[in-house]
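A single protein chain has been omitted from the complex, and every remaining protein chain is retained in its original position.
Chains: A and B, in written order; residue numbering restarts at 1 for each.
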Amino acid sequence: MTEPLLEVRDLKVYFSVYRGFVQRLLGGGDAKVHAVDGVSFSIAQGEVFGLVGESGCGKTTIAKTLVGLVRASSGKILFRGEDVTRPDRKGLFRVRERIQLIYQDPQAALSPAMTVGEAVADVLRAHGLPTDKGDRVHAESEAEIRAAVYGIFDDVGLRPPAFYYDKYPDELSGGQKQRVVAGRVLGLRPQLIVADEPVAMLDMSVRARMLEFLMELKARHHLTYLFITHDLATAKFMCDRIGIMYLGRIVEVGPARTIYADPKHPYTRALLQAIPIPDPSRRSAKVLPKGEVPNAVWPPGGCRFHPRCPSALPTCGWEGRDVIALLEERWLSIELAAREGIAGPVEAWEADGLIARRDVGTAEPHAVQALIRTIIDQSGGPMAQAVRDIRVEGRTVIVEFRAPEPLVPKEVEGRVVECLLY
Amino acid sequence: MTAVLELEHLSVTYETTQGGVHAVQDVDLTIASGSIMGLVGESGCGKSTLGRAILRLLPDNADMQGSVRFAGRDLLSLSAKQVRDLRGRNLAMIFQDPMTRLNPLMRIRDHFIETIRAHDPEVRPEDALERAKKVLADVRVPSDRLGMYPHELSGGMRQRIMIALCLLFNPALLIADEPTTALDVILEAQILQLLQSIMHEYDMAVLLITHNLGLVAEFADRVAVMYAGRIAEEGATVPLFREPRHPYTQGLLRSVIDLETTKLYSVPGEPPSLLGDSIGCPFFPRCEKRMSVCETVFPEIRLVGEDRRKVACHLY
Partner (left out) sequence: MADWFARGRTSLVGRLFGTFLRQSRSIAGVLVWIGIAVVLAIIVMALLAPFLAPFDPNTKVADPELPPGGPFVMGTDRGGQDVLSRIIWGSRVPLAIIAVATTISLALGLPLGLLSGFAGGRLDRAILLVMDSIYAFPGLLLAIAIAAVIGRGILNVSFAIAVVYIPTYFRVIRNHVASVKEEPFVEAAIALGLPRRRVIGRYILPNVAQSIPVIFSVNAADAVLTEAGLAVLGLGLPPGIPDWGFDISLNWQRFDASWWATFFPGLFILILTTALTFVGEGLNDILNPLLRRRETKVGAEA
């Protein structure tokens, strides 16, 4: 098997959250956003690999890390076998000649005070002109650079190039701007292009054109794409292989056709089901996961998707926080909240890893204990079975869960899934 | 069928240093009470302007003509104060990005209290809070969020709170301008499901403005397709999707990329500039079925087919 163009192993990217002085004193330690929390995948030369997920899942962070805008906290990134995880200045310069980024918003990616011709010329001035032999040589004159820019514009379909050279970004349409951005990137003759939602901001009737353009470029310049999107429909069309991300981890990865034909991970299924279909005769009742993507500073334990998963098991990682979420949701109903008042309010409960506890104050602890037991049992489903113990210690009621089973990515029917269902 | 909103010959023109921009031209639209009307189009077609025009939220350089009949009155003829009374009470609007629509310096409960007392100055804060809690329960937001600031909440929660603020006075019509565009697909589906259930409970009509054809197919009862400031086609959702009549609608539906797409299609050309006057059909340069009459004569809306579809096209 030939060596993959790009290989990412257990990549982790954490950001520190700036907490005020007092908070740090009280809260102990810096909070970290686990933007990317152990991601591994590889991309073969010439393929289109899709990284699909909702916002906050870490896909954009991966894009920025690959291009060197963000530093990896740990893990490895190998480009053609060469370690480019934490390059120095020179190394970074060279990485950027091989891996480049196309942005979601082409208007924002271009300086409004500069003509688009100049924007591309700048790159050529900084890196030199690409030669047929594959290396780079610095231009002799401005005329040479301009000619090279014309060549690039011609390549990306901005014809006549001389007309477009002097235009400012706000004089061009969205599609044209995106072509300029692509052209600018091509000036570096990269081997891998990371396209971060390249068509998300374009109108539907224009998207197809842009996607075709990207495929054309790929064929002509022998490119490899890492295609980042939240739109599963576009990903299905464009990508050879895809990885589905959730909260910093890849939950399912494999050939696109396999995954779309038979998605295994519940999150993948949920994503597919949620897509609105432009065919009213096929409206169906959707089973959507509860709640929203939680914040990446304190991701759920065990499988991160477990609090929302419609198919969760008792061993998926239930913890104290889930009890609090349950109470919160249950007591949205005003009458239930009134009837079960002694177990509340929600703020009185404290989560600590696998434990949820509360000091009942003046209430009768055993009554609260019984009520909580009933509530959890009534909630149905895996949480009840995951409870190890609901006990009273002094004036505190404690709900404790069993430790979750460790999550290991497994190969299932041609793709890799990280889910205890398999 | 009672109509909750009737637009007649509505036009909106922006006066700019370069001339008049005809964002909306001669639009007729009727929304039945309790129904969802989907208004689709791409950027620059005028749909957002239309939504704002109904609530008179446009900047000073916008000139509006025609009539907007709501609850028996023409909103365009009302004074600013009368419109303010209606806004938020009988007519409400939610916007695209919930991130910036809430005042970052005010707690959620203050948003509610302020809104309630703006329309009902007599209400005491405690009672206002009770109403807020009820409405929050309907949108499935826990009442402890009342004490928080907007930045402490997630996007989905903020959008629900915006919806809740709109529901306070049981409006007859809710205008939703790209309500889920900034949200992820699962959240989007959740919010729309929520809207659907609320509509039944509150007997509210919704004008759903979006560029997402899938959303409209899933949720709308009727669809109006806008192009270059005009309505190109309008009709009941199921027949319109099954058999689109206007060439633009056909092109638009063909270019949607969904899970079944095997071949890409895009409508050739670019949308026209809305600056200055135009003659003929605005879609003429890009239309695959164009005829010579289309270049010089503007196609009036005609009713076509047994589902009485409104189409602005010379083909019919």
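Keep this in mind: a contact is a pair of C-beta atoms (placed from the backbone, for glycine too) under 8 Å apart; a residue touches a chain by one contact, two chains touch by 3 or more.
Given the structure is predicted, the values throughout are model-derived calculations rather than measurements.
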Out of B:11, B:49 or B:266, point to the residue that touches the absent chain in the complete complex.
B:49
Hidden-chain contact residue, picked from the options A:7, A:105, A:144 or A:329
A:105
Full-complex contact with the absent chain, from B:10, B:23, B:157 or B:174:
B:23
Which of A:184, A:358 or A:415 touches the missing chain? It is A:184
Counting contacts across the full complex, list the positions on chain A that touch the omitted chain.
67-69, 92-93, 96-97, 100-101, 103, 105, 108-115, 122-123, 126-127, 166-168, 170-171, 181, 184-185, 188
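Criterion: only the chains that are shown with their structure count from here on.
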What whole-Å value do you get for the distance between chain A and chain B if each is reduced to the mean of its CA atoms?
30
Counting only contacts in the complex, chain B reaches chain A at residues 42-43, 133-134, 137, 140-142, 144, 154-157, 184-190, 193, 211-219, 237-238, 241-242, 251-253, 255-259, 261-262, 264-267, 270
In the complex, go through chain A and note every residue touching chain B.
54-55, 173, 203-209, 211-212, 230-234, 236-237, 260, 270-272, 274-281, 283, 286, 288-289, 292-293, 295, 328-329, 331-334, 345-347
